[in-house]
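Input: a single structure, listed below in structure tokens.
The complex appears here without one of its protein chains, the remainder shown in place.
Presenting chain A:
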């Protein structure tokens, strides 16, 4: 009995894994908020890296155009095609442009753009910063008295926050064309009539909420990619993990934000 007591006294108290998990979760949340706070603190302070911002906007925006064009067109075309049979049952095919416009402008355009950007841009930011972290390039910037956080994190996050709403608007317009192709083939509706019917059910709140949503998605993709890359663990595996985790986390957060924003904008309608 004595021996048993002395053994248990010598052993360090093991923390139950559930508490350990909770503790780590709160530490991670604290780290993320600190990272976001640092972003807001540094993004408005000089020096302003306009050239780098333009370069990153080009990377995020212009280099995504082809992908956004193709996916936008397909989304518009497929959504219209799939909606047709249901509306046909009620003889309401003339409502197709309105239905497509509401679905695309309110939800699909920002969501599809965000998901594509999370895959293309978020992973690229995570991998690039992760690789710079493990090869000590970020440390090299730190020790030379430059501002790597501002140059690398702030500019990339700002670029996604600016470029993704613009891409979302573009995606919506291309999806409208995709929908028109189906409508034209089936009903022979003129383009002017289709555009009128497309924009008729949309109000200012739809445009603003869509833009606000895409801006929030853009910020999320940029900050998550940067956070994962900036805090990448060492080795090539760490870089892969950072890129992968940037995509998964950003996509998950985009869906959560979508639900919250839809709820909030619903109160204003």
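In this section, a residue touches a chain if its C-beta (ideal position, glycine included) is under 8 Å from a C-beta of that chain, and two chains touch if they have at least 3 such contacts; residues count from 1.
Everything below uses one rule, namely that contacts and distances are computed from a predicted model.
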The chain dropped from view, which UniProt name applies: "Na(+)/H(+) antiporter subunit D", "Acetophenone carboxylase delta subunit", "ATP-binding cassette domain-containing protein" or "histidine kinase"? "ATP-binding cassette domain-containing protein"
Of the listed residues A:24, A:146 or A:193, which contacts the missing chain in the full complex? A:146
Out of A:137, A:186, A:244 or A:265, which is the one that touches the chain we can't see? A:137
Residues of chain A (touch criterion as defined above) contacting the omitted chain: 47, 132, 135-137, 139-147
